[in-house]
Structure formats: structure tokens, C-alpha cells
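Here the complex is missing a single protein chain, while all its other protein chains stay put.
Now for subunit A:
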Amino acid sequence: MAPMKGLTVFVADLRKCRSHEEEERRVNKELANIRVKFKEHSLNSYNRKKYVCKLMYMSLLGYDVNFGHKEAVELANSAKYSEKQIGYLAVSLLISEDSGFMRSVLVSLRRDIHDTNEFNVCLALCAITNVPTREIAEALTEDILMQLLSPASSMFIKKKAALCLLRLFRRFPEQTRARTWAARVIPYMGHRDVGVTLSVTSLATALAQQFPEEMRKAASFAVRRLKSLVIDREFSVDYVYYKVPAPWLQIKLLRLLQYFPAPSSADLRGQLLNTLRHIIDVSQDVPRELQQMNAQYSILFEAINLGIHLDIDQGLMHESAMLLGRFITSRETNVRYLGLETMSHLAAYIDSLAPLKRYQGVIIQSLRDRDVSVRRRALDLLYSMCDVDSAKPIVSELLRHMATADLALREEMALKVAILTEKYATEYSWYVDVMMRLVSLAGDHMGDEVWHRIVQVILGNEELQMYACKISLQTLKAPVCHESAFKVSAYVLGEFGHLIANASDSAPIDQLKALQSKMSATSLSARAVALTTIAKFINLFPEIKTLCLRVLDRYRSALDAELQQRACEYYALATVESQDLMPTVFEEMPPFPERQSALMSRLLKQEGNTEDQRTWIPGGRDINRKHREQNSSQQDLQEDIPESAAATDPSFSEVPKELDEQAAADPAASALTPEEQERIAKSRKHYARLLWENDGILYDGDEIQVGLMAQYKPPAGRIGVFLGNKSAAAIYEISVHAFIKQSESKSVDCSALEIQLSSNQSSLPESLMPMAQSRIYFDVKCKQMYSTPPTLRISYTLAGAPSVLELQLPVTAAHFMDPVTISVNDFFARWKQLGEATVGGESQAVLKTPFLSSGTDAIQWLRSVVGGMGFALIQGADPVPDNLVAVGIATAEDAGRFGCLLRVEPKISHRMTRVTIRATNETLAKVVATNIGMVFASH
């Protein structure tokens, strides 16, 4: 860039300013000057560049620059390189992505990308990378891809193009339509230039997280490239960094491989293992230089992570464990940190924790590390490597450490201790002891979940109750009693105080006194719990009723509204002359229904999202396996049924292509007109209605109307399709054809449903006159449970123009359902059984249901929907009258019969409905949940 005197002087002026006000005055003056200059229209190139540069400088200093964008765009449009350069720089600095100016920049960007001068191409690519807009992503992705793939483009353009694509893909994954071209970039991972390979590998890593299927081949490229780098040592000298060949590339390749399963071919697998082993072997000797150490260690840690991920060679794992053991005792904080983190990754996958247990002492030592991040990782690792044998020492160690741990760590520690204790408890006494100690130690640092959970567990295990009572009383009698411990104790005594009432020292009167002695020093919420306990005492021990009433009476005039209300209500209850009122109200609490522990969900919630997806989470083997399955099933759902998203989120607005032929014909038409949107909404509505009614309209367009009439006799059914001509002219060449969409990943679905034209019927007429109707029947047979509904393709010619209409047929696995009536007790028995069983599945969704505002009408409608879906309602099963409980049995010819239990809990006040489905088949549960979601969403 040629020096510009005016600019230099201006910058010097600003730097000389001694105060902010002075600087602001100078900037205002300059802005006014530039405004005048820009208005004169007679600027030469030098001045225009100079002023745009000044504007950029001011904008960088944080001043609002609200003009000059036009000039920047003009510069970008110029043919001269120097103007173009400043123009693009200004565009990327001054203009925001949503500005209207970006559209005019688009034109020059397109021109420059195809320019023969590669400097211009680079400028354009850089500008796109800095301000990617939706339009650019839509319009230019292809062109940028061409620059990457074209053999004519030079190396540095390829690099820039790959990075530009990466940015566009991360920012607008939909608009770039990356699925279509993902596979085409893979070969460039084998490019001889390391720079190109590096950029393409970054791109491939991002793509592989989204489209593992398309990017499958990348794995073999990565393995080969790694081998050539590490073993064959094929690289140019320029890329050696402190004796390590191309460390960044190696790390990227290793990380990319972590997104794929282990290679299936033995050859590749061998190469990969050799490479990994080589990396680990090389790292045995500790380099002296810091930079070399950094490079070597980062490669090593990625290699170990990959080794753990592949999970194929136990020898490698053990060797890694040994190495890691050495690292966690290293003097370098960073190395300790990485060692601990990788070790918890290892703990999450390794079969036997034995090699890790050797280091237990060291890891516990790390809890006292100077660095807080190291302490955190040590905690994660301890949590991950805990099993039945090591639970006791680890938990006691953590508890011992709790008192001295820093506050930030205590909450997480408390949660983890609580989870481990519950998971690995073998003796009841141990569990109660540990938990009581935990709440006493760390009560201030944890949420209510922990003590709630303790109460739940105690209520659920009868053998625990007696012991828990004893401990509770002891806790209350101790000189100091933590608030949470007080709450647990109060609750437990209130429920099971009678179990220990006969022992000495724990007579009812002692219990009450212990409670009272601590009550005055606790917070309001704890006192509220205590009041309930006292009310329960009145029921349990009539002999101390007067004493209890005295306490309640005192609180009847408490200042706090909650306490006062409780006291008044309990007092009134206790003084009513009725034999069975108290025992009924204060009956022993039933055990809580088993749900996922609130502790677990709290812990998982704490994990934040980072840029790259994590391939593992801290925790043992089980939870990681679950995590993986969950991930893959999520992907399946996304691929197979776009509607599944609608089930969980009714406001989901992605356009299913099957429902709209225009969107299918012209995928580029992204901006839908309001009419089109309305029609899509309408066809969704039609589809949803047919999910619970057998007859109705499926599609209502301008030219053609499609009606449906279905009869089911599980596992078979007969579907009548009615075609009506709504246009003014005759329709010719009609063909109707139903099939199941081939999805790449799941081949099961194709054979799960048989759908064919019924044999004994007249074929469709040659033409359909205006206002005429014709019909055709299909026979369907359900072989297995499936998740993708079949597609109906209707092609016809109207006024010489051929049209194709693709519609999703509302024939889901849930349609092959028969109502069954069973007794209420049976229902609950099965419900519970299915909740615990490993086969089958549960689907639960909380849906927004604004229609509930209509009250009883809505409930009536809900009943008819559930009935229409083939369920039998069970009357009086649920204590809440609005809740619906229903049973159905779905039948598939090959797979057999599957029971499906449904529970719908509408909450009128919140306009929300919780739907829980438990079925003996997981797919069935999901399909029913999807269907109900769609029906609710479109009501």
C-alpha cells in the first residue's frame, strides 16, 4: 500500500490526543470533513482510498461510522488492484452481514472469483471469509468449490478456497448444501502440498461431524497421509517444526479420525495401528526444547485419544495408560492437565480399570494441585474411574477433600459424590452415612436436588429406613447441624419416626425435642419442612399431640406467610374432630416413581457446547455408550423423518420437500411466498388429521385434490386414494405410485412395509375431466415396525405441462394398532414393567398445546384423537380426571405384536401437555410420539 500522508497525519493526531474528549472532537471534525468530500462526487482515486482508510481507522477505534459504505463498495468494484484491496478491506470491516450493500458486493465478488488474476481471487475469498452472508453462501458456494477443485488454480488459492468453504459451512450449513459436495473435497486431503492438505483437512473435519456417511472415505485418506508423514517421512523440509514434521497437520488428521469408527479393512487398520504405535514410541524420550515438546506432546495426546476412540488394541491402551501415568506426575502443569484429561477419556472406554487404578494415589494427590483446572480434571477422572471396588476409598477421599476444596469446585464435587455413592452403594448404612456427611460438609454449595434425591432413595428402600431414622436423630442431636442435613432428618423422622420410637433415647418426645432444638436456628424453608414433620408427629404419636400443637400454635402467628399458612392449616387439621382425617392426610408417602436421577441431568446440563463436537463425556463406560447411541439415534431421526423434529418442537418450520412439489422441483427457491407457506401449512394439517382419522383430504391444490380413505385390519390395510381434478382443463397421463423412500443408512425400513396396488380393480382412466373424480386402491401390509411413512407419487400432465406431486402417505407403524381394554391394575403393572425393562422404549415429550384454552372441549377432542389413533381409553386410571391413559396393540406380520401404553397429561393452566409413551418396541414409541406431536402442532 502506498503511503498516504493525510492518513498518517490523522492517525498521529489521534494518538497525540491526551483525553477521550479531545479524540472524539478530532474524530467528529474528520467525519464532517469526509462527509463534505464524499458529497462533492469529484474525488480522485487517491483521496477516496485515503478517506475510506480514515473511516476504517475510526471504525476500528470504536466510533460509529454510518456512511461511506457506498464508497467502499465502489472501491471494491474498481478494476485497479490497490482500490480493490482497500475496498474489500473496508467491506469486511465496515459493512455488517445483514446490510443491503452486501448484495452489490456480491456482484463484484462473483466477478473476482472468476478473475484470471489470482490476487483478485484471493482478495475476494478473504472478503467472503470475513463477511459471509446467506446470499453469498447460496450464490457463490459452487464457484468457490470450483476454485478448490479446479486443477488450474494455484496452491494458495486452493488453501484459501478450502478455508472459505469451511467458514461458509460453519455459518450457513443449510445454504451451502454441503451434503452434495462433501465427498468431492476428500481427494484433496492427499494433495502433495501440506498447506492445501491442512486446510482441506480442517474442512473435512467440520463436514465429517455433520455427514459421517458422505465423508466415510476421508478416513482412509487420513490414515494414508498420516502413515506417509510419520512412518515414510515424506514431507518437505519447510514443514518441519523443531524436528517434528508438520505437527498441525498430524493433529488435524488424528482428530478427524476420531469422528469415524475404526477402519474395517485389515490393511488400513494395520497401517493406522502402526502409525499410532510409532508416534507413541517416538514420544518415549522427552525432548529438551519447549517448542518441540509442545508439538510432540500435542501429537501424542491426540494419538492416544484416537487410540482410545478406536478401542481395538488392548496393548496400545495399556501402553497409553503407562505413558499417561508418567505424564500426570510431570512437573509441567500443562502436561499434567492433558494427562488427566486424556486419562479420563481412557477411563470412559477402557474395559478394565486396573491399569488406571495404579495411579489412584497420584490422581487424588492432583486434587490438591496448585492449578484449579488440573484439580477439575482430576475430579473428572476420579469420577470416571470409579467402580464398585474403588468407590469407597474414592468417595471417602473426595469427602475428606471437600472441606478444603475451593468453592468453585465444591458444587460439582458434591454432585459427583452423590451420584457415585448412589451408584456404587453396596451397604445401606454406608450410603446414609456418606450422604449425611456430604450434606453437612457441602450443604451450602449444592442445589436442593441432592437432599431431595436422598429422601427419594430412602423412601424407595425399605431396608434403609430404620437406619436412616437413627442417623437422622443423631444428626439432629449433634451440636452443629447443617441446614440440608436438618431438612433430610426432619423429613425422614416425619415419615419413619415410629420405626425407632420404641428404642431408648429415641422416644417420640426425644425426637420432637431434637427437632425443636435445631428449628429456631434454621432458615424459613427448613422450618417449613420441620412444621410438616411436627404435623406428621401428631399423626404418628398421639401421645405428644399437645406438645406438637403448642409448637404449631406458636407458628400460627409467624411473620412469614408460608410458615403461617402451614401452621394454621396443620393446626386446624389436628383439631378437627375426626377419626380418620389425620391418618388419611398424613399417610406414609409412597415410594417415588423411578425417574432419571435429577443429579445426573444436572451434571450433564453443566457440560457446555464447544466448537467441535466432543466425542466423549466424563463418566464411566456405560454413560458413554449411552451417549454414543443417543447421538447416532439423533442423527438417524434427522435423516429419516424430518417430522420428528416437529414432534419435539411444534414451532419447527423446516419445509418438508415431500409436501410441496415446487420446493422439490426447484431447490434453490428458498424464499417461499406467503401462499406457498400457507399451502404447506395446510398440507401439514391435512396429513396430521389423517393420522387419527381414516378418511379425509390429503392434498388440496389449485389443480388437483387428493383424498384418502383407509381401512386397517392389522397387520394389513387397504388405502383408497381419490383424485379430483380442480382445474378447468382435463388432466392426462395420470400415474399413481406408492413406494418407500430409500434412505441410505437404514435398509430395514424398505422391507418393513409392503405397499402395492390392489390386484382386482380397474386401472386409472386415461384422462380426468374437470370436476371429475377417480380412485385407486393400495394394499398395505406391515411386516415390521418402521419409522418412515411411504411416499405417494402422482404424475400427470395438465395443459401440456407435466407435473409431479410427491406426498407423504399417512400410513405409519402406529396405524396398525388395535384398541385393547385392560384393567387399571394391569395397566400400572405393565407401565412399571415397561419403564424398567431394557427392551422396548419410552418416548416422552412436552408439547405446547395452545388449544387447551378451550377447556373441556379440548379434553374431549384429546379423547377423540387418542381413540382415533387406535387406542382404548382406560377410565378412572389416573387420579387427575383430565389425564388420559390408553392402551393399544400394534401388529406386524413378521415381527409380531407390540403393546403400546400411552399417557397424556394436559396442563390447562400452562397450555402444555406431557405425552409419555411406553411400548415394547422403541420404533413404535417414537412413531406414536411423532404422530401425536404433529397432530397437536397442527390443531
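Quick note on the criterion: a residue touches a chain if its C-beta (ideal position, glycine included) is under 8 Å from a C-beta of that chain, and two chains touch if they have at least 3 such contacts; residues count from 1.
As a convention for this text, contacts and distances are computed from a predicted model.
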*According to its UniProt entry, is the unseen chain "CENP-O-like protein Mal2", "Clathrin associated protein complex medium subunit", "Proteasome subunit beta" or "Ribosomal RNA-processing protein 40"?*
"Clathrin associated protein complex medium subunit"
*Pick out which of A:Lys16, A:Arg35 or A:Arg368 touches the chain that's been left out of the picture.*
A:Arg35
*asked:* With the missing chain put back, one of A:Asn66, A:Thr426 or A:Ser520 would touch it. Which one?
replied: A:Asn66
*In the full complex, which bits of subunit A touch the chain not displayed? Write them out.*
18-20, 24-26, 28-29, 31-33, 35-36, 38-39, 62, 66-70, 95, 99, 101
